[in-house]
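Only a single protein chain was left out; the remaining protein chains are all shown in position.
== chain A ==
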Amino acid sequence: MLRWWMGRCSATPAAKRYQRSVVQFLVAYAVVLLCASWFVKHDGHERFFLYFWSVIPAVPIIGIIVRMGRYLSEETDEFLKLQKMHALLVGLGALLGALVVDDFLRAFAHAQGFGPFVLFTIFAVANGLAQLVQYLMNRTQSDE
């Protein structure tokens, strides 16, 4: 399924390298997240280790963001690069919009704001939806 999706999305060498890296980072994220959850639950009483295990799961995600930037500089297909940037902008727009709402909720309503991971999820969902729309548009407009 993943291979099929990767093949359908794009065939440029830069995109393939990027997709491979993302899968590796996601596997690393899953492993690190499981380890962090276990250690925090069983051995997370010391303050240093609490901070350590809180920060560690973010590293693979930051890796994906950095890799995304590298992909954009490596991609030689200008149309695919533009589409990727559009999708990222949709994701960032949704993220910033949610962030502003969150800030005002905290500032004026003294509300708790969004819970943990909600903002990044908003970015990921908006970015994914934009890519899905692009994929469907590329499909419908294809004449071959």
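Just so it is clear, contacts are C-beta pairs under 8 Å (C-beta built on N, C-alpha and C of every residue); 3 or more make two chains touch, one makes a residue touch a chain; residues count from 1.
One rule holds for everything that comes next: contacts and distances are computed from a predicted model.
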Among "Amino acid ABC transporter substrate-binding protein", "Transcriptional regulator, XRE family", "ArgK protein" or "Peptidase M16", the UniProt name of the subunit that does not appear here: "Transcriptional regulator, XRE family"
Where the unshown chain meets chain A, residue by residue: 10-12, 76-80, 82-83, 137-138, 141-144
